[in-house]
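A single protein chain has been removed from this complex, and every other one stays in its place.
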Amino acid sequence: MSLLTSLARLRALDEGIAQPVATVRHCHLSARPMVFIPLKLSGEAAAPLAAMLGTDRADPALLVVTQPRNRDLRFAWAAQVAEVLLPYIEGFMNDTETVERKNTDPYERAIDAPQLIVPNQGGVAFTRLLGRSTRFRRTDGPYPVPESVPLLGRWLTYLGERAAYPGSSLMLAATEELGRHWASGQSSLEDANLAALLAWITTGPTDEAEDPLIWPPAGPATDPGFDAEVLAPAMESGSAERVTEALRTQLEPTWRLMWQAIDLLAALPEGASVAQRWEQDRGSFSGMAVHIAEGAPPQARRDGAVAAAARLARMERAQAAYDVQRAYDDPLVMAEYRLTGEAFAGEVIETVPDNTEGEGRSRKLRPLVVIKTDDPVRLPPGTTLGTPQRRSQGAELVEAAEGLVTLKITKGMGRGRTAAPGAVPEVGERVCYTSLTDDFQGSPALPEPEATPWTHGGPPQEYVPDDEDAQEEWS
Amino acid sequence: MSGLKREGDHVHRLDALRGTTPQQPHDARAIAALAANPGCARRALMDGAGIDKDAAARHLGFPAPFGQSPFAITRGNMFEALVKADGCAELLRMLREVLGLPVAEVSYHDVENVGAHLRHAHTKALFDRAAREGHDAGTLYDHPLLSLRIAGHTAYLEPDVVAFQLGGRFHIVEIKSFAVIDGQADPAAVAAAARQAAVYVLALRNLLEELGHDPLKVSHDVVLVCPENFANRPVATLVDVRKQLAVLRRQLARMTTLDRLLEGLPDDLSFDLLPDEDGRPTRPVAELADALHRTTARYAPDCLSTCDLCFFCRDEARQEGASDLLGRQVRDELGGVASVAEALGLADGSRDPAEGQEEIARLLRNAERLRRECLN
Partner (left out) sequence: MTTEQLAPEQVIRNVLADLPRHRGVVVDSPPGAGKSTLVVRAAAHIAATGEPLMIVAQTNEQVDDLVARISDKHPHLTVGRLSAGGYVPPLRMLELPGVRVGTRIQDLGDPDIVIATADKWAWIGDRVWPWAIVDEAYQMRSDKLLRIAGLFERALFVGDPGQLDPFSIVDGDRWSGLSWDPLQSAVSVLLRHNPDLPVHRLPVSWRLPASAAPVVSQAFYPFTGFRSGTNHGDRWLELSTGGMGTVHDRALEEAARSGWALLELPNRHTVRTDGEAVQAVALLAERLLQRGAVAGSEQGERPVTADRIAVGAAHRDQVAAIRAAGLPPEITVDTANRLQGREYDVTIVLHPLSGRRDATAFHLESGRLCVLASRHRHACVVVARAGIAELLDAHPSAEPVQLGVPVKFPDGWEANQSVLEHLSRHRV
């Protein structure tokens, strides 16, 4: 968190209402998101208790395990969840576009992709655990489960993993996304409470948000008081209806909050790079669909050495790109870099549009631009710069002193002797330049998993899901 | 109350702070929690005096937000019973695995069998013998009663814990019902378990030392037993608690040096809850609140998961408009500026920086300028 965000929090606290920390929306928001609010039984790792889910705010499905310690009921519940989620997910698979790229075979990419929205990070973690506890199940042999259960497990695992992928919007946690766009007047720890955060954004803080009788926790843990006074007696009574109705009271308030959160995010204009990241999400989703269709085994319990390194490289690449794109898309995010001296904005006061370097054939157009800025520039001469105003251009800092910055444009000027109209900023134009650039070099190859070197344990045993996985108790 | 005060003896001063309120015994969890916010004088004094912070918070109208679900309690008890069933048969299987021991024969001592009043003496005798004989057959000691000196008082620790001894070397076994899934568990839960286990390690080391044995016969590797994956089947993992032990020693040493905090307190200060015959506090709420306000708290949002008094102190921070409300990081970033109004005044230029505030004022003004530029 930067001083800019801290200041926004201070202001929020003082004015009693959250303050914006973004001017555009940085996540993709589906036209038909699937809201998913899972609850688990207290004290258990991944014993589902209930879920409220659906794409229609007026018509959520409520699925309940009326006796959570009953294994059959749990799998029946998982099958019910699958009945809602799988058709939703599969509904996106058929509409595709053909992508043709240099050096690779053309492939099919979904036009649109599913989007799962849970209340908070706990919801993401629980979704991942649900995936883990169902994806290895077998449909035959001892303890058979319906066919949809292991398939559901693989999709939940996939979506849960995508949630950790920087910039991906296939699975979102509402509190995270709200927190990325608004600063409340409370601590980031308290922002994990969806009701409290939404109150800060909409009406101002209220103690009611922390009263579980008014706003039950958004899951996956339930309120201990509710467990003791309502849920336990309901379960003991043996009445499935009583249990269901009890859990409905815990889920319905959060259901309303979730759609409120979606409306708030939807009201923000979309950032310029959001579509590009969503395109990657769509590609990833189609890849997963193909993977499953081709009969690949379920995801391993943990990454092998090569898979871990490959995933780390992808995630670091995505994180770097996400950070840069957000700053380029949103002046308020860029302001954080201006505050630390890694970016500056100001007015162009002088230009030399036809400045050249080199002689003869190697003569190149290198226009000079002088900018007057109030920002504290902390970049040494020679720094490579980029600008949100002309994203295909690159520049180099020549000199910065006393509020005046001279730079020369070094990339994207074409081969002509004079600059194309609009290519060089005009005197009087407001521009912003930053050392933050997204020029990724590509990462070197990794060995094949079967060629894992001795330093990393040698080739791993090939992972074959066994009966033990399939029969793993789920108590 | 002030009549009870004896100069130079902070134990008595702490007793006086507590007044007629019975002392809250320190269990391992409470001792482990001493390190949660050592900079908080209010908490240090209440812990030192042995005041039940939960009861105080309730009485003040700010009950702590910590409850435990009956399902979690049942699950915990069930799991422990399972691990300890049949003379800890399941536990032994795991100990063999995790410690790599060829334990052929094992004896099992349930210290609880001798009756509460004798348990500590009995524990001592058993461990003395075990340390001296160092026999090769493994021995499990269930429910040993250990003790630690905290701020001048002896705290008895009644662990659900088992100590396992083989060849004169002891391991503390801690049974917890959170799951280990594919080798990993919730790091916060593991940390809490490690802090608690460290309390037992230290207590057992002290015991051996008192008896003239080498305290290092108690291993710093504790055996953490948890359910594996989604089943009830237990799995044992070794956890190195050396860091937790170091922290614990530091905190216990601090508790004996509360003098400095006590010195600054008014003579008539009392945290007494004035319990009636049924133990219900009768102290006027405003009076108790006033007494607490006279000690300095160091509220941080982290308190919301570690201290019974958190809502009381958060409320106080709100009244004061303290930037502590926003978290340690924000507070630190603001340099010496403690109040929200002051920080905002510096940011919008309505307040002139005091000496030493010039830099934070410049940074805040710059941040304010950027926010205005971007939002208008």
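Letters are used for the chains, namely A and B, taken in the order the chains are written, and counting of residues starts over at 1 for each.
One rule holds for everything that comes next: contacts are C-beta pairs under 8 Å (C-beta built on N, C-alpha and C of every residue); 3 or more make two chains touch, one makes a residue touch a chain.
For clarity, every value in this text was computed on a predicted model and none was experimentally measured.
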Touching the absent chain when the full complex is considered, from A:96, A:280 or A:340: A:340
From A:316, A:357, A:399 or A:429, residue that would touch the chain that is not displayed: A:316
Absent-chain contact - pick from B:56, B:72 or B:180: B:180
Absent-chain contact - pick from B:29, B:242, B:280 or B:294: B:242
Chain not shown, touching residues in chain B: 35-39, 180, 183-185, 187-188, 190-191, 194-195, 224, 237, 239-240, 242-244, 246-247, 254, 298, 300, 302, 306, 328-329, 331-336, 356, 358-360, 363
Contact set of chain A toward the excluded chain (per top definition): 164, 166, 302-306, 308-309, 312-313, 315-316, 319-320, 340-341, 378, 444-447, 451-458
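In this section, only the chains that are shown with their structure count from here on.
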Of all residues in chain A, those that touch chain B in their complex: 1, 3-4, 6-11, 13-14, 20, 23, 41-47, 129, 132-133, 185-190, 210, 222-225, 227-228, 231-232, 301-302, 331-332, 335, 338-339, 374-376, 472-475
Residues of chain B defined as touching chain A within the complex: 65, 67-76, 177-179, 181-183, 227, 229-233, 301-302, 304-305, 321, 323, 325-327, 329-330, 333-334, 340-341, 343-344, 347, 363-364, 366-371, 373-375
